[in-house]
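Heads up, one of the protein chains got dropped from this complex, but the rest are sitting where they should.
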Amino acid sequence: MEINGVEIEDTFAEAFDIKVSRVLVTAATKKLAKIAATEATGYGTSVIGCSAEAGIDSYIPPGESPDGRPGYTIMICNPTKKGLDHELLERIGMGILTAPTTAVFDALEDPDEKLNVGFKLKFFGDGYEKDLEIAGRKIHSIPIMSGDFLIESDLGIKDGVAGGNFFILGDSQGSALLAAQAAVDAISAVEGVITPFPGGVVASGSKVGSNKYKFLDASTNEKMCVTLKDEVEGSQIPADVNGVYEIVIDGVDEEAVKEATRAGIEAACKVPGVKKISAGNYGGKLGAYQIKLHELF
Amino acid sequence: MEINGVEIEDTFAEAFDIKVSRVLVTAATKKLAKIAATEATGYGTSVIGCSAEAGIDSYIPPGESPDGRPGYTIMICNPTKKGLDHELLERIGMGILTAPTTAVFDALEDPDEKLNVGFKLKFFGDGYEKDLEIAGRKIHSIPIMSGDFLIESDLGIKDGVAGGNFFILGDSQGSALLAAQAAVDAISAVEGVITPFPGGVVASGSKVGSNKYKFLDASTNEKMCVTLKDEVEGSQIPADVNGVYEIVIDGVDEEAVKEATRAGIEAACKVPGVKKISAGNYGGKLGAYQIKLHELF
Amino acid sequence: MEINGVEIEDTFAEAFDIKVSRVLVTAATKKLAKIAATEATGYGTSVIGCSAEAGIDSYIPPGESPDGRPGYTIMICNPTKKGLDHELLERIGMGILTAPTTAVFDALEDPDEKLNVGFKLKFFGDGYEKDLEIAGRKIHSIPIMSGDFLIESDLGIKDGVAGGNFFILGDSQGSALLAAQAAVDAISAVEGVITPFPGGVVASGSKVGSNKYKFLDASTNEKMCVTLKDEVEGSQIPADVNGVYEIVIDGVDEEAVKEATRAGIEAACKVPGVKKISAGNYGGKLGAYQIKLHELF
Partner (left out) sequence: MEINGVEIEDTFAEAFDIKVSRVLVTAATKKLAKIAATEATGYGTSVIGCSAEAGIDSYIPPGESPDGRPGYTIMICNPTKKGLDHELLERIGMGILTAPTTAVFDALEDPDEKLNVGFKLKFFGDGYEKDLEIAGRKIHSIPIMSGDFLIESDLGIKDGVAGGNFFILGDSQGSALLAAQAAVDAISAVEGVITPFPGGVVASGSKVGSNKYKFLDASTNEKMCVTLKDEVEGSQIPADVNGVYEIVIDGVDEEAVKEATRAGIEAACKVPGVKKISAGNYGGKLGAYQIKLHELF
């Protein structure tokens, strides 16, 4: 299969179960909301080494938010409910409550259940906190130095999907990178998904374990490394490829991840110099989801 | 004491010992370096709830970096050496190694000792890593999908200072916020310091423990909350103050924190509507450093 | 009338006829589209001294653009058809054709007529230009160094509305500025309007002519200057107001300007410290449109 002259490999992305939350961070201005959303979702690329996978989903204009202010939906993901509860409490408490003019609302449709993160945070008010209702939502108002921080009492979580992915193989590092950025822009228009790596792009693919160092859980995927293509037996890098980037996608459900994968691949294939699109899997043995690239189009 | 008509309270900021690192993240472009630096220092406002206090220190133009590319120095801080070692490994491994076109160099002057973070990360190369020398530094080159990630073998750490701070009291939330942003801009020109909170600004001051909820380690500092000024006995908010923001500063040493405090206060006092500058302390009982505001000028 | 406790003065904004165009600038990435859109709409605050009033209207995600790439709609406005034709040719030719990876499409609904700007620009191809059709549109493909620049042959123009406006009076410069930024964010979600001043905000209101210097066409509106409130007879600045910013709005029609005015005022009134909203007019003698603030709500 080809899109715009680019080969789409007949393979699939293997994705995994993860617990997902989605909250809306509003602030006085779009810029202030972005600052808080960025802090709260930082250091959140992969649960291999981070306490969560986290990122910004969508911009929400003032007319569409419960408090009539601009905001960003963010997603925070963790393998366990207990872990996600902790991450919501700390990332909101340390990264959003501390940021100027912010408020937090639940933004997850069809949650499996709700965690009382707002209820727990309200005690920070030391007795001065108050209960409000905004747009039918139960809100806690917590006095902080610069005014009052508002947070919805319960935040929804559900079983989502992590590790959706595809690889962009380009004739140079620059073309692969430009295509990866184009893919991230396209995916950012899909609701209910994040691309948790830096700027949405993964520069370093990994394999499970290591051939040489037995103490490692993960090591470089040498068969996908462009600088090793003439050195490694079984390299999967074609001769005309000199740059590879991966896009990793977490979503509220499989449909959202599929839609993001489709949009991202289509965008990548518009950039000159992209040679091939592939995806990462473990033979289907580890993850609950198989997103077959050819079935997306 | 007054600066530009603004009262500087005769008090001091109480600051604490912390282990500090400072590394330079370079990339193909300034923007790509910023993306990696932001990811690696995210979710890093306070060790009360984050695994580190982290932030961007300074922009380093191409001509001043070891590899001739643009970059940002970032600082990562943790109370213990072991904790800092872990944070460096994970924040660099998950947030910078994974980011397009990056490299990492030690950027700490006069370190107390060095941690072999780069040496540990090189094993990710699964035997394909190589040793290089750049500008007299020992560098590991690790093949990743899109090229090679470079990192200096040893990264310096030292005893630094956390929790430098001052409060900006303004006649409105807007004037205090504008002054806080001006202060952050001024501090960003001082080398060897970070303002780890979102956008450099703290909206929520806290006190140790809680009056009402005995299970809490920290709760809102009600005497500094503008919306409680008529309600709380002993409120420290003057009648004409309606907005308060705090700036928290971590630095490589006390001199750097002092210089940053001075620069930040001078900048804040240039903004119309700022009424008073204060600082936070615990009576001098907890922290090793007392930064007296009046002695800075 | 009050909104959120803020007085809305019973007055009207006086607005004027202007010729309006609206084009979509797409590029490989959102960032590249923004760069081109910004260059093409710069130095375009007011036709008092600029060759056009120009600004960015809306972000268009890849799935909604004719070439499946991200882009921004921009609006360029000029009092005359001839003037607008010149501005389109030069601002697109110098600011967008010269920018990496861009394309230009007509984005004006219900145009009064079309100008053959793309047709004129195609001659830059010196005979190597080609005609294409994209999504039913007639497109010229012009070879440039880095690839091909695409532009739609005809670009629509229509009679629009310039000079929609309102004033935000705050208790400090900071609160008025924060409210102005909030207003601009809200207006940016309204399609078919721009706020052409720097960052969308006007710091300097003017009156027609001058009391003292007869050679001037326009001079400062001293009755709205906060630093002159105790000095100027007839000052319109209340005693508790220390900061005033104006928002100026150009739109494709009166309805769009009204909707933007309404959204902007509502957003401004959410910011603490805003005391009053007013608007600028010339007694209804100069402009074709009177946008009465009280009728918007």
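A, B and C are the chain letters, set down in written order, and residue numbers restart from 1 in every chain.
Everything that follows uses one rule, which is that a residue touches a chain if its C-beta (ideal position, glycine included) is under 8 Å from a C-beta of that chain, and two chains touch if they have at least 3 such contacts.
As the structure is a computational prediction, the values presented were derived from the model and not from experiment.
Q: Specify the shown partners of the omitted chain in the complete complex.
A: A, B, C
Q: Out of B:162, B:178 or B:244, point to the residue that touches the absent chain in the complete complex.
A: B:178
Q: Of B:1, B:48 or B:189, which residue touches the hidden chain?
A: B:189
Q: Going by the contact rule already stated, which one of C:149, C:166 or C:289 would touch the omitted chain in the full complex?
A: If we include the chain that is not displayed, C:149 is the one touching it.
Q: State which residues belonging to chain B touch the missing partner chain.
A: 28-31, 61-63, 67-70, 147, 178, 181-182, 185-186, 188-189, 263, 266-267, 270-272
Q: Considering the entire assembly, which residues of chain C contact the chain that has been omitted?
A: 32, 35-36, 38-46, 48-51, 54, 90-91, 93-102, 123-128, 142-149, 167, 173, 176-177, 180, 197-199, 201-206, 210-213, 215-216, 218-222, 224-228, 231-232, 243-246
Q: Spell out the interface residues on chain A facing the chain that's missing from view.
A: These residues of chain A touch the chain that is not shown: 170-179, 242-243, 271-273.
Keep this in mind: only the chains that are shown with their structure count from here on.
Q: Are the interface residues of chain A and chain B largely the same numbers on each copy, more than half shared, or largely different?
A: Interface between chain A and chain B is built from largely the same residues.
Q: Write down the pair of chains with the top C-beta contact pair count.
A: Most contacting pair of chains: A-B.
Q: Starting from the Cα centroid of chain C, hunt down the chain whose centroid lies farthest away.
A: Result for max centroid distance from chain C is chain B.
Q: Starting from the mean Cα coordinates of chain A and chain C, work out the distance between those two points in Å.
A: 34
Q: Please report how many Å separate the Cα centroid of chain A from that of chain B, as a whole number.
A: 25
Q: What are the residue numbers in chain C that touch two or more other chains?
A: Only 178, 271-272 qualify.
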